[in-house]
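Here's the structure, in structure tokens; my notes come after.
One protein chain is absent from this view; the other protein chains keep their places.
When the chains are written out, they are named A and B in that same order, and each has its own residue count from 1.
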Amino acid sequence: MIEGVEWFVRTSIEYGTPLLLAALGEVYSERSGVLNLGLEGLMALGAAAAVAFSIATGSPWCGMVLACLLAALLALVHAIVSVILRGNQIVSGLALTIIGIGLSSIVGSNYVGLRGNPITSVIEIHALNRIPVLSGLSGLDPVAYFTMVTAIVLWLVLFKTSVGLKIRATGEDPSVVEAMGHSVRTIRFLTVVFGGAMAGLAGSYITLVLSPGWYEGIVAGRGWLALGIVIFASWSPLRALLVAYLFGGLMQLRFVLAPYLGVGGVLLKGLPYVLVIVILALLSVESMRKKIGAPESLGKPYPPG
Amino acid sequence: MSILKSQHANGGEYKRIAVEMKGIVKRFPGIVANDNIDLTVYEGEVHGLLGENGAGKTTLMNILYGQLKLDSGEIYLWGERVSSWSPKKALQRGIVMVAQHFRLIPRLTVLENIMLGVIGSGKRISRHQLSVKVKEIEERYGLKVNLDNYVWQLTAGEKQRVELIRALVMDARLIILDEPTTVLTPIESKTLFKILRKLAGEKKTIIFITHKLWEALEACDRITVLRKGRKVGTLDRESASQEVLTHMMFGQAIEDIALYRNSHRKSCESDKAVLSVRDLWVKSDKGYWAVRGVGFEVYRCEVLGIVGIAGNGQEELVEAIVGLRKKERGVIVKDGLDITNLSVRELILRGISYVPEDRLERGVARGLSVAENLALKSYWKPPFARKHLVNWEQIHRHAEVLVGRFQIKAPGVKAPVETLSGGNIQRLILARELTVGPQLLVAHNPTFGLDLKSTIEFHKEILALVERGGSVILVTEELEEALALSNRIAVMFDGMMLGPFKRDEVNRELIGYLMTTGRLPERKKVKLAVPDRSRES
Partner (left out) sequence: MRELSSIARKAVGSHRKALSYTMPVIATLIAFLIYSTLLYMSYGIDIGKLLNSWKDTLFTVGGWKRSLTRTLPILMPAVGLTLAFRMGFWNIGAEGQLLMGLLAGSGVAIFLAERLPQAVALLLMFIAAFSTGALWALLPAYLRGRLNVNEVLTTLMLNYVAASVFDFVVRGPWRDPSAYGFIKSPPLPEKTRLDVLIGFSLAALFAAAVYILQNYTVFGFEVRVVGSSYEVARAIGISYIKTAIKVMAMSGGLAGIGGLLISTVMTGVLMESARMTPGYGYTAIIAAWLARLNPVATVLSSFFLGFITDVGVLLETVYRVPASSIMVFEGMLLLAVVVSEPLEKKLKAL
């Protein structure tokens, strides 16, 4: 029983990690006021590119980094369209998703069925190994730990540094920020590209750690889940960590319960998505919009018109 | 760096020139906002930039601050020529602008907002150093503020204080204030002027933009008057007077225009109230009571003016009357019918028209044409629509008529409404609201930001409406407007209504007192303006 719980903790973190990575990037992007609906496509691209690059270079780490860069490059398009050309962010993000998924199938189809060069190394935290449930936190791959640390660092940057202050201010009222002498364009541009890189990282985690290997549709809507996670976490990196792991666990629930459900197990596939809707509805009833709420200028191009 | 000397009226003191703007020209499509303007401001003076709305004051200062690019001309700051200007560079040189719409972010704390400005000017400072500096400023100038408050918790006066503190933390040498007293009570304004004096004494240069004559006279050392984009002249305070400045601002002495002289005589006598509001309680967006137990009547053929400092419940009151806000308690009756819970559409059908405060957001729909906007309150009725189908010919024809009658300058009725200027948008809104045959027009700050000509046009229309038997509720922050047009005046203070009083029973001082304190002065007793019941048989 305890082992089951430990296993559950561990897989929740593992499956939550790509969600978290994508969500962290999107938190920064949305905090600066830009909505990026292209996460699903960026993750898909990262996933396929990671396998391809890891095989080509012989190193999964190189694969991961290159996948990251490629996704950032694609996100650059969204940045140009939304920030510089001030086009419609929603449709641009959708276009990005479509392009990303298309690109991923072009890149990945040559590698279907191959295991690629997965990340197999693992870090043991001996101190935790003896504690019953918490030992699930030990023995994860390095990227998972990296993600945890990153979440904390990103939280600190967002709320305790002047860089984070600029980002948050831009998301609330870009005209004020501009009047204070900062460049809204630069800030938004950078956060969007950063978000793209994180999404690429998230995708590469799926194919290099979780799966490993690529097949069409491997991302399976996790990019969209990440968007929901950003909202539940009310745009805070630390809360995103908790929510992402929660969702990771939810996704695993299906496999836990599957043997008891037979065909009905397919229905559980939709569970995370139903949950997103339910929580969105609940959150709106309790709108504490003043402190916790979407950045005011989210989705609105600046300067307007 | 050249130091220019000049004789000052106070006796030959050498003063350094802080700002010199030469031959500034700025054009926008269809208008020359700044037409060859020269401006000289000395260090350590409070310099007033006076002119009516639309004269070009804000444009000029936006150019000085770097937010707008000039078309031609030169700018010298402390003797040095300025080129390729931007707000960032302006901040670095010590120029700070405190604008009409606060440049503050409500969700961040005071400290964070100040920090944002500081890092914008390129300085690096820790939170601790910042609070030390703020303390210094507090002691020196008496500007108090709590650094950990969120900006949304502050009043307008407090927000302005934050902006000033921020300017001083950023070591501003030149502070530009754009219409700072719009959001202040008379007492807060006086305090502000005292602070500005202190700052000027410490060799800070202040430029004070205003359209209010008496403020310029009270607060400024020298005054430059702009009219229609051109500079009319610059005066010392000693040489300036109300008459002289009025002449400079408008090109003629504004007498009591015949228009206003007779406005207090009602064209029809009526005891029956068109609208009757009783014990109205309305909540604000933030959840607290904005309107508290307000009750009053509006009669036919009258203008009821409701004045008060912004934020005392006027907005919520207006929204409640036109059906856009829930009434928690109370009853509104129109012509004997309880309309408290009717929908907006039903109120429109009962003859209630609305000229909103934020014209661009609520008054016109961007993305629709001029004709469509003119039809917004009548599109579902014949002849514009029959059985769910829209008759576009009728709509366009009607629009042409209205455009002609109200002189709305537009490239055609099918043109998108965004191509219209602010004044023309207001004319459009007026045209629409007045021609749906309203019995009651509710107008909220209808002439805000309009130039004099458009303002007078609007007033004419209101008086015409009242003469035809309609009624107007005029909610405004411009005391002069209310005093000129209203048959009765009421004051909103902290959600409660004082009055309404008959116009000839009050004057500006009394109303000002009511606006500031919320109660009557002990000595004077004023009758509430209710109809004389003794006439009832």
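In the analysis below, a residue touches a chain if its C-beta (ideal position, glycine included) is under 8 Å from a C-beta of that chain, and two chains touch if they have at least 3 such contacts.
Remember, it's a predicted structure, so these values are computed and weren't measured experimentally.
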| item | value |
| --- | --- |
| From B:V244, B:A310 or B:L368, residue that would touch the chain that is not displayed | B:L368 |
| Options A:A23, A:V51, A:L96 or A:A144, residue touching the unrepresented chain | A:L96 |
| Which of B:G229, B:G305, B:P356 or B:G470 contacts the chain that the document leaves out | B:P356 |
| Full-complex contact with the absent chain, from B:V390, B:L479 or B:L520 | B:V390 |
| Subunit B, residues in touch with the chain not shown (by the definition above) | 322-324, 343-348, 354, 356, 361-368, 372, 376-377, 379-380, 385, 388-390, 392 |
| Positions on subunit A contacted by the hidden chain, ascending | 37, 41, 77, 81, 85-88, 90-92, 94-103, 105-107, 109-110, 216-217, 221, 224, 227-228, 231, 263-264, 266-270, 273-274, 276-277, 280-281, 284-285, 287 |
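Operating definition for what follows: only the chains that are shown with their structure count from here on.
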| item | value |
| --- | --- |
| Centroid spacing, where centroids are CA-atom means, of subunit A and subunit B in whole angstrom | 46 |
| Residue ranges of subunit B in contact with subunit A within the complex | 67, 86-88, 90-92, 97, 99, 103-108, 112, 115-117, 119-122, 124, 150, 152, 286, 418 |
| Sites on subunit A touched by subunit B in the complex | 162, 165-166, 168-169, 172-173, 175-182, 290-291, 296, 305 |
